[in-house]
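Following this message is one structure expressed as structure tokens.
Yeah, one chain of the complex is gone here, protein chain that is, but the others are all in their spots.
Up next is subunit A:
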Amino acid sequence: MKFQTGILTAALLASTAIGASAETLRWARAGDSLTLDPHAQNEGPTHTLAHQIYEPLIIRDMTGAPQATLATSWAPSADDPSVWVFELREGVKYHDGADFTAEDVVFSINRAKSENSNMKELLSSVIEVRAVDDYTVEMVTDGPNPILPANLTNLFMMDKGWAEANDAVDVQDVEGGEQTFAATNANGTGAYRLVSREPDVRTVLTQNEDYWGMDQFPMEVTEIIYTPIQNAATRVAALLSGEVDFIQDVPVQDLGRVADTEGLVVKTAPQNRVIFFGMNMGADDLANDDVEGANPLADARVREAMNIAINREAIQQVVMRGQSQPAGMIAPPFVNGWTAEMDAVETDVEAAKALMADAGYGDGFSIQLDCPNDRYINDEAICQAAVGMMAQIGITVNLDAKPKAQHFPLITNAETDFYMLGWGVPTYDSEYIFNFLVHTRGDERGSWNNTGYSNPELDEMIVSLASETDLDARNEAIASIWNVVQEETLYLPIHHQVLNWGMTDAVGIEVSPEDDPKFKFFEMN
């Protein structure tokens, strides 16, 4: 009994100590990080937690702009345009005291390129990494790659010695049987150290007093308590009741409730994610429509008619309660290649009807729309709205909404003819969009292009983007590829998603387009 009282007192003391510290930030979002291994998952919440503990060579700050982190400068080599030279920050230490050197960069990049890594696609152009001296690293690419630095903003640097000592050199292979040390332990150079972690329950981080950037960043949050809360209503309730200070993923229907509560604020910014519909235009006949022997979607007039039949403002007002930005192209506004003209579409139902009649589908047709119901904000409701809008031009849409685990395989296995997809662009460059969504589907590129669209000339231009070092010429090429994409109405863009963060008014931070709070930037009033 005495033992139990002891535990009780200790626990109570611990909880009051936590409550008393003013700089503790209690943070909740819908999902937890999947693993602490920084190269095992390429996924938002996992990277967000990793960013507090580990650091890449370059990060994006809270506005999305690149910022020197473990690298202080980087430039293509003067002798060889296929080589990038990175100068590393000196005097950086890992949490266990080890020095950060070029050797760690070489190790980490190679680890991230290994077969079981989920980050390897971002490094597919890198053929060699070499340490020139302790604080200079060269990355050799298979041809000039002008946007390589943009691919490095989520590639975290591990300590070679720590990984070797703990048998964590290889990224975990799920079927391998044993878990790796790095999945449950962390040793980074970041602003916060890991104190404790129970997956899906609670993760505690504390400020790294020896952080190299102590004087350069606000560093006002000294302790972070991260608790995933899956249920949206509970998450909002936890903020309203003062049990957490900061939440991501505020549901749109609760924004007003949070904003109207004294002491709480909601901050909003466009997210790096565009929502759109894809259409199977490549097939000769569609499995999921009622037109025999022909594919209505193969006709550009039909696609254009569908595009201008969608009333994006109505979706914004009614479905999204104002929390979206209507889109006319499938690139978020921060991305190189985005233009305001292309991002605007006028709704014109009469013109759409005329186009349908021109194409020989004046009486319309019917088709199935596949839609996720747990992936994007109000995804199913957007699809329902689209069903009504398509009906106006005679297209009968049968909506089939499913959980994401069933929806995405339809796209992967090319089993859908009309589908919803959302896309974020971590590199902030159009090439990323073209590679995955526009290039002909193949082993290397086009893995998310389920449209059946194939244009060898365009493919050639897309491939050449990777090695075009003249940035003006490259931007011109990007613009002309976009022209084709827009003319062909390859996709039906709906909107750019808007992010909402709810917080107490003590928390001073603006929403980042990547939905990844980096707490070293937070100010606490």
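Rule of thumb we're sticking to: a contact is a pair of C-beta atoms (placed from the backbone, for glycine too) under 8 Å apart; a residue touches a chain by one contact, two chains touch by 3 or more; residues count from 1.
Please note the rule applied: contacts and distances are computed from a predicted model.
Colleague: Consult the UniProt record of the chain that does not appear here and report its protein name from "ABC transporter permease", "NADH:ubiquinone reductase (Na(+)-transporting) subunit D", "Cytochrome C" or "Xanthine dehydrogenase family protein subunit M".
Modeller: Spelling it out: the chain absent from the display is recorded in UniProt as "ABC transporter permease".
Colleague: Given that one chain is not shown, which residue among A:118, A:166, A:206 or A:454 touches it?
Modeller: A:118
Colleague: In the complete assembly, which of A:172, A:368 or A:497 touches the absent chain?
Modeller: A:172
Colleague: Of A:412, A:464 or A:483, which one is in contact with the hidden chain?
Modeller: Checking the options A:412, A:464 or A:483, the one contacting the hidden chain is A:412.
Colleague: In the complete assembly, which of A:198, A:313, A:470 or A:510 touches the absent chain?
Modeller: A:198
Colleague: Which of these, A:218, A:242 or A:263, touches the one chain of the complex that we don't see?
Modeller: A:242
Colleague: Identify the residues of subunit A touching the omitted chain, counting contacts across the whole complex.
Modeller: Touch with the absent chain occurs at residues 4, 7-8, 11-12, 14-15, 34-35, 37, 40-43, 115, 118-119, 121-122, 172-177, 179-180, 183-184, 198-202, 227-231, 233-235, 237-238, 240-243, 374, 403-406, 408-409, 412, 423-424, 436, 442-444, 447-448.
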